[in-house]
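Complex shown without one protein chain; remaining protein chains in place.
Per-chain numbering from 1; labels A and B assigned in written order.
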Amino acid sequence: MMAPLLEARSLSKFYPVKGAARGAKLHAVDDVSLTIGAGESVGLVGESGCGKSTMVRLLGRLIDPTTGQILLGDDDITAMSQARFASSAGRRRIQIVFQDATESLNPSFRVAQAIADPLQRLLDMRNAADIDKRVRTTAALVGLPEELLQRYPHQLSGGQRARVGIARAVAVEPSLLILDEPTSALDVSVQAVILRLLADLRDRLKMSYLFVSHDLNVVRLLCSRVVVMYLGKVVESAPAEALFTAPRHPYTRALVAAIPDPARRREARPRLDGSPTSPIDPNPNACRFHGRCAHSTDLCATTMPPLRAGGADHFAACHFALASTGGNP
Amino acid sequence: MAQLEIDNLSVEFRTRHGVVRALESVTLSVARGEIVGVVGESGSGKSVTAYTVMALNDEAAQITSGRITMGGIDILAAQPDAMRQLRGREMAMIFQSPRTALHPIRKVGKQIEDVLREHAGLPSRDLKQAAIAALARVRIPERRAEAYPFELSGGMCQRVMIAMALACSPSVLIADEPTTGLDVTTQAVIMDLIRDMSRSARMSTLLITHDLGLAGEYCDRIAVMHAGHVVEIADTESLFDHPAHPYTRQLLAATPVPESRIETLHSIPGQLPDLRSTLPPCRFSGRCERRQPICDERELPWTELTPTHLVRCRFPL
Partner (left out) sequence: MSLATLARNTGYAFGENRLTLTAAIILALLALCAIFGPSIAPFDPLTTSAATKLAPPSALHPFGTDALGRDILSRVIVAARLDLGMAISAVVLSFVVGLALGSLAGYFGGWTDRIIGRAMDTIMAFPLFVLAMGIVVALGNSVANIIIATMIINLPFYCRFARAEVNVRRDLGYVEAARMGGNGSLRVLANHIIPNILPPMMVQASLNMGWAILNAAGLSFIGLGVRPPTPEWGIMVSEGASYIISGEWWAFMFPGAALVLAVFCFNMLGDGLRDLLDPRKRV
């Protein structure tokens, strides 16, 4: 049994809501537990408002959780504040590759500088020659031509910018790489290259991945396990193939059915309409999907379904989750 | 007869850094009730095509050849006033990024009323009801007519835009990346809506997208564009089953589908050619492994594989 690299236990993140009733809280992430093994690639999917961006920031230790713990190996990295963690030895072990679209590269930094900065801060490298060598090696590793090292981000193509973002994150050789929509702004052909690069790097640098994306086909390519979130909670967690071929939670089934598939163009598929219920002070005793779910019953309105196992490593939070066919009961 | 016909369209942009030959000899047509997808990557010219049809290009754009006819009317020869009449009434466009395409400080109900007032010629007292009816068609409840765009989700904003576009029952709808940025479940609902309205109103729909999978599910025919050329047009099944152009085949191989494996995911070699430079007749030849000397010398013909499957290649697969 692999020792988990990262374990999140009952993480919650609540934000106070201005202007609403006193004490109203937005439940961005609500009692989420997650484990990532060494060398494992876990996908995190869900739609806008599900809390995956907040999870990225929680697991990346950019924000402090309201409650809950995160264990990196044996260390509880939530025992110290996020500011203290930033200067601890653990900081370099978790890195994030950000979405290209959100200006994740500093417009006034040249590429070489962008890659060198974490080396100087996290690895405390001082010698200019050493830093330069490491920058070049990292650039080569991600397939970034040397002549681009002196360029500014606005002089790079989308694919090149994506590589710089990856180079910056892997330069410090993290154990866990969190990828937040790393290819969503890229053309298909460029995306393919970057995905192959990510797969290659993972094997070479022996990293674990948390891959967050709205594109389920891409997640399926890179991840061995997928976690589905809805309104701040985990609704399903399963090996990738199982999740896509035999999803057990109604939301996951709607999600999978919504993926455009030319092979099934003639089929009428079930559609999920409406919007999610409010994440502000949600009813703790009702299933979050109640009201939008085709199978809602009174039980759904009165009892929050726990995340239950059913089948090999396949968990779903639904009172009526279909049992998996085949495999172990 | 096709409702919208684009024939041999070529568009250039005069810029400070040279002349960009954005489109060359683009030909495609959309029949009534048909949904045609225009698929391509960035720089392929798909958005320029859409904007040219709507005559919404900026002044730097120069149409150097070709014709666009809509219901028999020559769009390119039309006066700006005539175009303004057509836009909104006979032809409508849905833009990317719905929240920014709507007026930020005007209630959505009022925005629909504006369209109706301008193009449907309804008397003032009927406007409000007509707007509510338009919203109902896209399944937005009446009370939301009083909302501002920032109060609505991205999906709802897009539906408002669709309601505005369809308020006057146009005969041509151009949807430019209508679901980019939307959740996949919302995308499915929006696309289902577009498809249903297209069929029921016998509307010609041009769907511009970079998502081949999306085009594959919703379009009757697909035109694949690369660097300003249409390289292949076919009905959807033929395109996916027997892609004839090397670019189409590679694009399909690079698009992740449920069956894809990371080891076999294909990446297309090379880059888009610089559209300001002198270009060979086939703009894909620089990246094509099947290239022959003749590809760079002679003019590029259309090859008809079947009456509904055309490819612009000397050596189709």
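Simple rule for what comes next: contacts are C-beta pairs under 8 Å (C-beta built on N, C-alpha and C of every residue); 3 or more make two chains touch, one makes a residue touch a chain.
Please read these numbers as outputs of a predicted model, since none were measured by experiment.
Looking at the whole complex, which visible chains does the left-out chain touch?
Per the touch rule above, the missing chain touches A.
So one chain is hidden, and I want to know which residue out of A:Arg9, A:Arg121 or A:Arg253 touches that hidden chain in the complete assembly.
Checking each option in A:Arg9, A:Arg121 or A:Arg253, the one touching the absent chain turns out to be A:Arg121.
Would you mind spotting which of A:Ser12, A:Thr54, A:Gln95 or A:Thr252 touches the chain that isn't drawn?
Only one listed residue reaches the unshown chain, and that is A:Gln95.
Among A:Ala8, A:Cys50, A:Ile70 or A:Leu105, which one is in touch with the chain left out?
A:Leu105
For the chain not shown, which residue from A:Thr67, A:Ser87 or A:Thr245 touches it across the whole complex?
Only one listed residue reaches the unshown chain, and that is A:Ser87.
Just the residue numbers, please: which parts of subunit A touch the chain that's not shown?
Its contact residues with the unshown chain are 57, 60, 62, 83, 86-87, 91-92, 95-96, 98-99, 102-109, 117-118, 121-122, 152, 154, 165, 168-169, 172.
Rule of thumb we're sticking to: only the chains that are shown with their structure count from here on.
Looking at the complex, which residues from subunit A come into contact with subunit B?
Interface residues on the subunit A side: 47-48, 157-158, 187-193, 195-196, 199, 214-218, 220-222, 244, 254-255, 257-265, 269, 271-273, 275.
Using the touch definition up top, name the residues of subunit B that touch subunit A in the complex.
41-42, 139, 153-156, 183-189, 191-192, 210-218, 236, 240, 250-251, 254-258, 260-262, 265-268, 271
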